[in-house]
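Working notes, beginning with the structure itself.
Coming up: chain A.
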Amino acid sequence: MSELVDAIVQIALVIMVGLLLPCAYRVFIGPSAADRLQAIETITTLLIGVIVLLAIIQGSAFVVDVALALAAFSFVATLAIARYLSEGRMF
Partner candidate 1 sequence: MIAEIVGATFIILGVFFSLVGVIGIMRLPDVYSRIHASGKVATLGIFGLLIGVALLLPGTLVKAVGLLLFLLISSPVASHAIAAAAYRSNVPLADVQRDDLAGVSRPQRKRSRDAE
Partner candidate 2 sequence: MSNSLLLGPIFIPLGGAALGILLARNRTYQQIIGLICGVLAWVCSVAVLLANLSEGIFTYNLGGWVPPYGIVLVADLLASIFAVMATTVMAAGILYVLGCRDKSVSAPAFMPLFLCMAAGLNGALYTGDIFTMFVFIELMVIASVILVAISDNRLGMEAAIKYLFISAMGTLFLLTGIAALYASFGTLNMADIARLLASGERPVLAQAAAVMLMCAFLLKSAVFPFHFWQPDFHTVAPTPVHAVLSSVVVKVGVYGLIRMTTLMFTAEAPLIHDLLVVLGLIGIFFGSLGALRTYDAKRLLAYSTFGQIGFILVGIGWGSPATLAAAIIYAVNHSFIKSSLLMLTGTISSRTSAKTSRLSEIGGVGNTLGFTSGLYFLGGLALAGVPPLNGFISKVTLIQSGIGLEEWLTVGLIVGAGVITLMYMTRTWQLIFRQERAETVQLKPRGDSVLAPALLIGLCLALGLFASPLIQVALRAVEQMGDPSLYIRAVLGG
């Protein structure tokens, strides 16, 4: 892999990780719980991107498996919280 591409990927990784911070900020400031929730959802999504970039950097395809699980299942928590928010109680 050429140095340029390597550099691009590295920078991309840094940016993606950097983007986590404003999202975290959104989690902290809200203002509504739904805001925080969607910020967390974004963090998850960004992390999927981070993993994908890491796969390129580390040159190992298996890292994508982690992203797969994250993509498929982290929203379970989001749904649970959303349901709690919209109904006040769960069951």
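By definition in this document, a contact is a pair of C-beta atoms (placed from the backbone, for glycine too) under 8 Å apart; a residue touches a chain by one contact, two chains touch by 3 or more; residues count from 1.
Regarding candidate selection, all candidates are chains of the complex that A comes from, given by their letters.
Small disclaimer: the values here were computed from a predicted structure and weren't measured.
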Among 1 or 2, touch partner of chain A in the complex: 1
Residue ranges of chain A touching candidate 1 (in the complex, touch as defined): 1-2, 4-5, 8-9, 12, 15-16, 19, 22-23, 25-26, 31-35, 37-39, 41-42, 45-46, 48-49, 52-53, 55-56, 59, 61, 64-65, 67-68, 71-75, 78-79, 81-89
